[in-house]
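If you scroll down you'll find the structure; I have some questions about it.
Of the protein chains in this complex, all but one are displayed in their positions.
Labels for the chains are A and B, by order of writing; each one numbers its residues from 1.
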Amino acid sequence: MDTIEIVTSKPREFLEVTGRITARLAANGWRDGVLHLFVPHTTAGLFVNEHADPDVARDIESLAGELVSDRFPYRHAEGNSPGHVKSVLFGISLALIVEDGRLVLGTWQGVFFAEFDGPRRRKLFLKFMKS
Amino acid sequence: MDTIEIVTSKPREFLEVTGRITARLAANGWRDGVLHLFVPHTTAGLFVNEHADPDVARDIESLAGELVSDRFPYRHAEGNSPGHVKSVLFGISLALIVEDGRLVLGTWQGVFFAEFDGPRRRKLFLKFMKS
Partner (left out) sequence: MDTIEIVTSKPREFLEVTGRITARLAANGWRDGVLHLFVPHTTAGLFVNEHADPDVARDIESLAGELVSDRFPYRHAEGNSPGHVKSVLFGISLALIVEDGRLVLGTWQGVFFAEFDGPRRRKLFLKFMKS
């Protein structure tokens, strides 16, 4: 298992981590198989979507904020319930195909770490399964 | 493959199953690899989130009920369409990393089975892939 350390700088922030993941493939000699990503946090998540136009990630964040309102009558006292709900809706695990040492992604796809209760120091776990 | 039998007691209920999954790791001698969880139902789901304060799970359920209203003009005649939609939004499969016979989870994370159309007898499938 390998770990990528992530430092977020805002309450809510989507950070593209595709390049950092690719670098770990090379560093670990992971060439053909499936790479499992896992976020060990309850107010963060992971997703794959467009990395070309940053407005797409902004729209995803805006709409997530509209769906999971900060003003809903939550019971959890810490004030970060919207972050917990978003973590469930976005998900915290992902499996990516690896071929010849490269992530198999579509042209417009990037992998994003989603911070929903920052700023914080976060971790992303990587587990490679060889085929 | 192994199966955990789950009995739910309410129409909507989130049951933490982390302990039962861990017990199966030991019973099956599963030590290092990836554990795949799969829910073979269309009105149930799976998620990973905070297990310390039960108010977090209650908030997740309340907000899911707000998003996927019981009063929307659904066409499916059985009356459980909100459960089908929630199953899609929460997801029915999950991959967890296993090291030295233990689930690799964050401090606050637990694995939850989500009932959206109970009470029922449910199943959770476990498939271990050795690394």
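To be clear about the criterion, a residue touches a chain if its C-beta (ideal position, glycine included) is under 8 Å from a C-beta of that chain, and two chains touch if they have at least 3 such contacts.
If you're wondering where the values come from, they're calculated on a predicted model, not measured in any experiment.
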### Query
Thinking of the whole complex, not just what is shown, which of B:I6, B:I21, B:I92 or B:V111 touches the missing chain?
B:I92
### Query
So which of B:R20, B:H36, B:R58 or B:R120 would be touching the chain we can't see?
B:H36
### Query
Taking the entire complex into account, which one of B:T8, B:N49, B:S81 or B:Q109 touches the absent chain?
B:S81
### Query
What residues on chain B make contact with the chain left out of this view?
1, 36, 38-42, 67-68, 72-78, 81, 84-85, 87-89, 91-93, 95, 123, 125, 127-130
### Summary
It is residues of chain A that touch the chain not shown, namely 33-34, 47-50, 53, 55-56, 58-60, 62-64, 66-67, 89-91, 94-97, 99, 104-109, 129, 131
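The criterion applied here is as follows: only the chains that are shown with their structure count from here on.
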### Query
If you average the CA atoms of chain A and of chain B, how many Å lie between those two points?
20
